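The complex appears here without one of its protein chains, the remainder shown in place.
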Amino acid sequence: MKTFRIGGIHPKENKFSAGKKIQTIELPKQVVIPLSHYIGTPSEAVIKKGDLVKVGQLIGKANGFISANVHSSVSGKVTKVDVQLDATGYKRPAVFIDVEGDEWLENIDKSSDIVRECTLPKDEILRRIQDAGIVGLGGATFPAHVKLTPPPGKKAESVIINAVECESYLTNDHGLMLEKAEEILIGIKIIMQVLDVKKAFIGIEANKPDAIKLLSNLAKNYTGIEVVPLKVSYPQGGEKQLIDAILRRQVPSGKIPIEVGTVVQNVGTVFAIYEAVQKNKPMIERIVTVTGKSAPNPGNYRVRIGTMLSELALDAGGVPEDTGKIVGGGPMMGRSLMTLDVPTAKGSAGILYIQKQESIRKPIQNCIRCTKCVTVCPMGLEPFLLMNQSERNMWPEMEANRTMDCIECGSCSYTCPSNRPLLDYIRFGKTTVGGIIRNRAVK
Amino acid sequence: MNLILISLITLGAVGAVSAIILFFVAKKFHVYEDPRYDEVEAALPAANCGGCGFPGCRGFAVACVEAESLEKLNCPVGGNETMQKVATILGKTVAEAAPTVAVVRCGGTCDHRPRTSDYDGVKHCFIAHNLFSGESGCSFGCLGLGDCEVSCEFDAIHINPATKLPEVDEEKCTSCGACVKACPKLLIELRKKGPKSRRIYVSCRNEERGPIAKKSCDVSCIACTKCEKVCPHEAITITNNLAFIHDDKCTLCRKCVEVCPTNAIVELNFPPRKIKEPISSEAELVS
Partner (left out) sequence: MDKLVISPAPHIHGGDSVSKNMTTVIVALVPALLVGLYYFGLGAIIVTLTAVISCILFEYLIQKYILKGTNSIMDGSAALTGLLLALNLPSNIPLWMVIIGSLVAIGIAKMSFGGLGNNPFNPALIGRVFLLISFPVAMTSWPKPIPFNPSYLDAETAATPLAMMKSHFGTLPTTLDLFLGNMGGSLGEVSVLALLIGLIYLLIKKIITWHIPISILVTVFIFAGILNLANPEQYASPVIHLFSGGLMLGAVFMATDYVTSPMNPRGMLVFGVGIGIITVLIRTFGAYPEGVSFAILIMNAFTPLINTYIKPKRFGEKVKVNN
């Protein structure tokens, strides 16, 4: 079975919520819809206090190249446009809406009927994706339409669908694949149409045999779509790792996948694209996994964007007593939350409760130079060296040792027998070196 | 005997030839350097802290010699005395600069600013700053992990474990500016030292609206504008919900300190006054 060729680890999977049906939670009384995204510039609010909005109405307009539209996920009255503490740990602009009923815009197809035919021209499809504010749901929340518009002179030969879900605990993509397989395949067809490619690969790890079987059977009806089962290994969901695993091509340092003739989209994004193009439904909800070793009711939940995570947690059985840390996202790359009173954003993949005894790091010891961090690094870097250089502020040396290639997967810190905070320091170095590089470019 | 003689002659010959080669090479590749570089460098404190904006004391010495006037050059460590020496060596004049000192503009001690979460990571402000806004509700306040302490070459700034805030040692601080650059929250400012080291400043950087700021920290500036109104010298301005005292206009009349409802304005090294209630405890700690 295929997998990527350099490094990798295999943390305990702990997918407690695997195979659980996606549940839709009750509409909250109030939503706080973030206008900012993890990356790029925040969107510009186009409504004001007191406005009445419907489900699917545009409330934030994309502001700049790497930015996306934001739509209301509920119907009701805008109470204010203010800052709100979000999952990034900082206060950022958001729209507060009091929910009144559930009134959708007329042109949105709310039904669950599958619309198979797509006869729209390429430009129209792209416009719909852009208008719907679709961002990559794999975590980086990069606007989908930008990815689907290759830079001039470049041409994709294939498209890769990232259905790996290599993070332990998380099962939202898995759940989506089991319930919306047909829609996902139609979404892939649409993407193939936009990129004008003949071949699509769906990469799924072998720990999801039901999804592999279902999609492989259905894919027989669609030409050019192939399901590729992959050996379980983290971080296979990393864009570069996935391309290496499926196509055996390695994207060069500092380049994007189109360099090796492919485009990667997350499976959740594909479903959102289907809904946007075929049903005219903007990105107003997503699937969130609520899980943890002592979570009372681990499962996958369909949540309107802007719902407070605390309400979702309540619907999912409440926060367990022994929780020491709450992570937004997966255990390897998610961000720990200061409080659950933060809104669901487009990039929120899960809520993970970590028990007290697991939430505190063990004391740091001397590096014993065991080479394990080098062995597991999927980018072929030397984390121990980068950490030392970061501690000593040796920025030019860090750049020469390719610190900017780091994908921040955390495999090094996970493996280190001396519990050294390798990634913390590498991230610090990356930020600083990135700043130095940008300054140089300006000059 | 013979052996010793031969050894001596050989070694002596090798040495002599090498010396001749060295002599000519040195002549050929000699680089003329203004002797004043060395003189000026000798007058500098040799701290190589970079506070002047040049790479080390040598760099500053070169800049001084090459510059038309010493107007924009200042060695914060050596202060006026050193600059006077440099001016004498170069035969230039130098204006007296008011001495400055680092002040920390955050008064959020553990008592005033309750912590809402526990940070468990590397004790490094920059890393914590990239991760989240801080353990308390205030996203502008001090993280207390001591990047400033590490950056200080003069052992002049230390985190007080009781308050988790940095404290500047006025005697040792040379106002080189290293901590100013190190602080990711931009809390440290170089201010005029003031007569008898007396200073007044707003010990807060919170730019949130009053009620929100007050909720996360007792001693935050709530931008009530009382100080702005009471100041007879127009030395206080309020931008982004935050008051700032301009030290070039401030006459240290202390009126603003009296009116501040949250004790966010701090006065340092003043004699205690008779009428006003005692200065809040953190004001002393910040000194």
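Residue numbering begins at 1 within each chain, and the chains themselves are lettered A and B in the order written.
What we mean here is this: a residue touches a chain if its C-beta (ideal position, glycine included) is under 8 Å from a C-beta of that chain, and two chains touch if they have at least 3 such contacts.
Values in this document were obtained by computation on a predicted structure and should not be read as measured data.
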| item | value |
| --- | --- |
| From B:127, B:182 or B:242, residue that would touch the chain that is not displayed | B:127 |
| Contacting the left-out chain in the complete assembly, out of A:216, A:339 or A:432 | A:339 |
| Sole residue of A:323, A:348 or A:389 that reaches the chain not shown, by the stated touch rule | A:323 |
| Missing-partner contacts on chain B, residue numbers | 115-122, 127, 131-132, 135 |
| Positions on chain A contacted by the hidden chain, ascending | 6, 9, 11, 89, 168, 240, 244, 247-253, 255, 260-261, 319, 321, 323-327, 331-339, 352, 354, 358-362, 365-372, 374-375, 377-382, 384-385, 401-402, 405, 408, 410, 413-419, 421, 423-424, 427 |
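Assume only the chains that are shown with their structure count from here on.
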| item | value |
| --- | --- |
| Contacting residues of chain B [partner chain A, same complex] | 116-117, 120-122, 124, 126-127, 130-133, 139, 208 |
| Touch list for chain A against partner chain B, complex | 83, 85, 88-91, 335-336, 338-339, 359-361, 421, 424-425, 427-428, 431 |
